[in-house]
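Incomplete set of chains, arranged as in the complex.
By written order: A, B, C and D. Residues from 1 in each chain.
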Amino acid sequence: MRPFDDTPLSRDGKVLILAYDHGLEHGPVDFEDVPESADPRHVFDIAQHDAVTSLAVQKGIAEAYYPSYEDDVTLLAKLNGTSNLWMGEPDSSVNCSVEYADELGADAVGFTLYGGSNHEIEMAEEFRTAHEEARKRDLPVVMWSYPRGQGVKNDTKPGTISYAARLAHELGADVAKVKYPGSTEGMREAVEMAGKTEVIMSGGSKTGDRDFLENVKGAIDAGAAGLAVGRNVFQRENPEQLLDGLEQVIYEEATVDEALAAME
Amino acid sequence: MRPFDDTPLSRDGKVLILAYDHGLEHGPVDFEDVPESADPRHVFDIAQHDAVTSLAVQKGIAEAYYPSYEDDVTLLAKLNGTSNLWMGEPDSSVNCSVEYADELGADAVGFTLYGGSNHEIEMAEEFRTAHEEARKRDLPVVMWSYPRGQGVKNDTKPGTISYAARLAHELGADVAKVKYPGSTEGMREAVEMAGKTEVIMSGGSKTGDRDFLENVKGAIDAGAAGLAVGRNVFQRENPEQLLDGLEQVIYEEATVDEALAAME
Amino acid sequence: MRPFDDTPLSRDGKVLILAYDHGLEHGPVDFEDVPESADPRHVFDIAQHDAVTSLAVQKGIAEAYYPSYEDDVTLLAKLNGTSNLWMGEPDSSVNCSVEYADELGADAVGFTLYGGSNHEIEMAEEFRTAHEEARKRDLPVVMWSYPRGQGVKNDTKPGTISYAARLAHELGADVAKVKYPGSTEGMREAVEMAGKTEVIMSGGSKTGDRDFLENVKGAIDAGAAGLAVGRNVFQRENPEQLLDGLEQVIYEEATVDEALAAME
Amino acid sequence: MRPFDDTPLSRDGKVLILAYDHGLEHGPVDFEDVPESADPRHVFDIAQHDAVTSLAVQKGIAEAYYPSYEDDVTLLAKLNGTSNLWMGEPDSSVNCSVEYADELGADAVGFTLYGGSNHEIEMAEEFRTAHEEARKRDLPVVMWSYPRGQGVKNDTKPGTISYAARLAHELGADVAKVKYPGSTEGMREAVEMAGKTEVIMSGGSKTGDRDFLENVKGAIDAGAAGLAVGRNVFQRENPEQLLDGLEQVIYEEATVDEALAAME
C-alpha cells in the first residue's frame, strides 16, 4: 500500500476526480442540458484541466477513448455500476475486472459499496476480490461509499456519512468518496473516522457556483482531500471556469471569494 | 479493441447481421410460414448474399453447419439466449463460452442484456466475462441491448432505446443492437449516446417491404451502421429480394424508391 | 463434432438406448413388478442384446458394474438426475462430471434439460459446461429434452415436443430424446426442427406390445433415429422378446406385424 | 473403486462405524447422561474396541485428536454436517474438503444427503465433488442417506428407506447408512435396492440392550453389512459391553441371546 501522496490520484496530497459514469448510472437524461457532454471526448478534454487529478469512467468508455488521451489524462477505472432501470435493492454489477483495467492502462480503480443494502455483503466480497487484486498491481482503490437501501433511512445524515467513511477505511480503500453531510462539522467527523483513508466529497447534482464552492471549501477545511465531481462540471456550459475556481479552493487554500474571482 | 471498420462485421463501415436464433428464442412457430426456414442450411445459403456481413446463430447450429460454410459465411456466435417457455423475469442462459465460439471459428460474438430485468446485474457480469475473453481473442462483441422486465414500462420509447445504446457503449460493446425507436430522431439520439459503439436496429417481426425499408433508411440516416434482421428475411418467400433492397439502402445510400426498384 | 453415424451410439444410423436411471428418478417402485430388475446386472445382461446400442445409467451404477461389462456394453453416462422426493420446480442435480464419466470409460453422455422450469437457465448453463467438455473428449451428447414446470401446460403437445427437439439442436446435442407427441405427424415436425440433431422418442411407462411397437414404428417413419426405452423393457418378464421386435422395427424397416411375428 | 472388502472400513466384509459428530449435530445435550462422552479422547478410546472398524468425526475433532490415535483407530472424516440451531430446510454445510481429510490421514469419508429437502440438489452436487475427489485418492465413501424435508412425510417408512439406499447406490456411495425401517423385511428391500453398495443401519437414539441387538440382528439377517452407532454406545456407562455384544451379532453370526451372554 503506497502512501496516498505517491499515487497518481494525488496532486500535493489533494485530489479532484472528474466522474463520468452517468451514462450508465442515470442514462442520457444527464446529458440533456449540455448535449456535447454525451460525447466522451468532450469530457476527456475537460479532464486535462490542471485541477483534475483523474477521470473516472466505465470500461467501455475507457477502451474506446483512453488510448487517445493516455498521455494527458489519469485514468480511474470504475469497476462496478448499474443502470437506474434496475428496480431491486441497491446493487452494482462488476463490469470490469482489475486485470482488464490494468491492461487498459488504468492508474487507479473505483468501486461502489451500498452499505445497508440487502446486497451489501455480496458487494463487500466483490470489493475484497478487486481490492486484493489491485494491491498486487499497486493500483490505488477509491470506494464510492454510499449507504443506501432498506437499512438506511437518511443517507446524508452525518452519522451515516461518517460510518460510510469508516467502512471504506476498515475495508481497505485508499480514498473514500462520500456524500457531503451538510456541514463542515459533519465532514470533519467523517475525516476522523477514515483514519489514513483520504475522504473526498461527491459533487452531487448541479448547484450554483458559490454554493458549490462553499461546500467544497467546507469539506477541505474539514480535512477532506478533495472532491469527485461530475454533473457540476460537465453540465456547465463552461466547465473549465468552475475547475479554475475548484483549483483555488482545493490546492491553493483560497477563500470562496478568491476562487470566484479567479473564475471571472 | 480494433476499429470497427477493421472487423469482419463491417463492409465499408456498415453492417447487416442475419439473425437466426429464433428456433431457440421463439420456437418452431417462427418457421411456420416458410417451412424450409427451419432448416439451417436454407439460412446459411441466404447468408451468402453480399448484403449480409455475418450470420448470428447459437452454438448448436454453428457446430453442425458452419464447417460446410466457413469459406462463405461470417460467423457471429450468439453466446446466450433462452426459450420462451421461460416464465421468470427476462434472463438468458449462457449457452456457449467465448473459448468454444473461437474454436468453432466464430468471427464475432453476440450477447443479450436485459437492462431493467431483475437479472440485469447477473447478465451484466456474465457479459463482462465474455467481453474480456473476447478482447483477448480479438473477437468483436455485439450487444443485443434490450431493456425489459419489471423496470421497463415501454421498451421502444426513445429514451429507453438511447439508454440501451449508452449501456452497450459504457459496458464495452463494439456494436449495440437496439429496437427501432419509431423515428429517425429517436435513432439519432441513440447513435449519439453510443459514442464510438456502432448502433444497429433490430428488424423485429415481419412487415411490408416499403415500411421496413423506410425504417432501415431512417436508421441509416440517423447514423446507424445498419441492421440485424431475421424474420423479415427468412419469413419471406424470396429473401434475396429484400436483401437486394437492403443492400441499396445500407451500403449504396439509395432512397427507398431506388431500393424497391432494385428489388424488382 | 463427429457425424452421428460414426459415434458408438449408432448402429447403421439408428439408435436404441436402454435407459436405467429409474432407481434414482422414480425409486424402487419401478422395480416392483419384476424384482430382478432392481439388480443392475440383470439390466447389463439385457443391454447385450444386439438391438441395444447403449445403456444409460447414473455414475454409481456405472462404476460398480461397468468394469464387468465393458467389452459387451456401450456406456452412456447420464450426468444429471434427481429423485422424485424433490418437491421444487423441475430440476436435476449434476451427479457426474464429464471428466469422471470419461474415466469410467463412458462412450457418450446424457443430460436432462427441463425447458420452461424456473431452473431452465441454470440447467442450460450446466449443459453448456458438460457439452463443451464432452466435445473436447469426443463424447457424443444426448439431451433428455423435457419441457416441464410452470411454463409448460401440456408436455406432450406436438408444438412443445418440436420446440424441445429444436432446443436440443440449438444448444448442441447430438441426439434429442423427446416424448412421443402422439402422432407420426407430430414426430415428423420434431425431426424437422432438430436439423442434424438425431431425434429419438422416449419409451415412457409400460404399454402393450402392439401399441408400443406402433408408436416406435410411427417415430421411425417420421424420421426418428430410434428410441430410448426403460420400463417397457425391464418391466417385462421377457425383455429380450420385445427387443427382438424393436430390432425389426428400428433397424430392419419391418412392419409392426412382422416385428410381432419375430417376437414369437 | 476398490471392492468393499479391501477397504479399511471392512472387517471380513462387515462394518461397525462409531459415529461421534453429535456435538455438532445435536449439541452438548447428547453428552449430559455420560459427561465424559463430551471428551473426544473418551470416544477415541472406545473406538479401539475390536468391533469398531472406523470412527466418524468432524474435521475439528480429527485434527485435534487423531494424531494421538492414528495407529489404533481407523478415521472416517465426516465432511458435512450442521448444528440443530439451523431452522431452514434440512441442509448440511461442507466443513471439510476431501483434500484436507486426506492430509489428516482419513481412511474414508462420509457425507450426508437429505433427499426430498429443498437443498437436495445442492447437496447432491456437493456430494459429486467430494465423491470424485475421494475416488482419485482411493478413499471409500459413506453416504448418510436420510430423506427429510418438505418432500418427506415419513422418514422411516420402508419405501423411503429403500429409496434412500438406492440413491446412495446410484450416486456412487460405497456404503449407505440408512435408518432402520422397522423390520427385517424392510431392511432386506433396502439391501436389494442398494446393489453393490453396502447398507448399514444407523443406531439412532439410545435403546435397551436386547431391543437394540435385535434390530441389529434383523439388519444383519437382511443382508446389511453392519451398523453405524453413536448414542447407543457413548451414552452407556459401559460402552465396551455393548460393543462385545455387537461384535457377536455382526461378525460371529451369533443370536441375540448369545450376544447378551457375551456381554455379561
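The rule is short, and it goes like this: a residue touches a chain if its C-beta (ideal position, glycine included) is under 8 Å from a C-beta of that chain, and two chains touch if they have at least 3 such contacts.
Remember, predicted model here, so these are calculated numbers, not experimental data.
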One sequence, 4 chains in place; the complete complex in the file has a copy number of 5
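Simple rule for what comes next: only the chains that are shown with their structure count from here on.
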Hey, what angle do you get rotating chain C onto chain D on C-alpha, to the nearest 5 degrees? 70
Suppose each chain is reduced to the average of its Cα coordinates; what separation in Å results between chain A and chain C? 58
Just how far, in Å, is the C-alpha centre of chain C from the one of chain B? 36
Could you tell me which residues belong to chain D and also touch two or more other chains? none
Pairwise chain contacts, counting only pairs that touch as defined: A-B, B-C, C-D
Note: in the complex, chain C contacts chain D through residues 21, 23-24, 27-29, 31, 35, 38-40, 58-61, 63-65, 81-83, 85-88, 91-97, 99-100
Touch list for chain C against partner chain B, complex: 1, 115-116, 118, 120-122, 124-125, 127-128, 131-132, 135, 147, 150-152, 159, 162-163, 166-173, 189, 192-193, 195-197
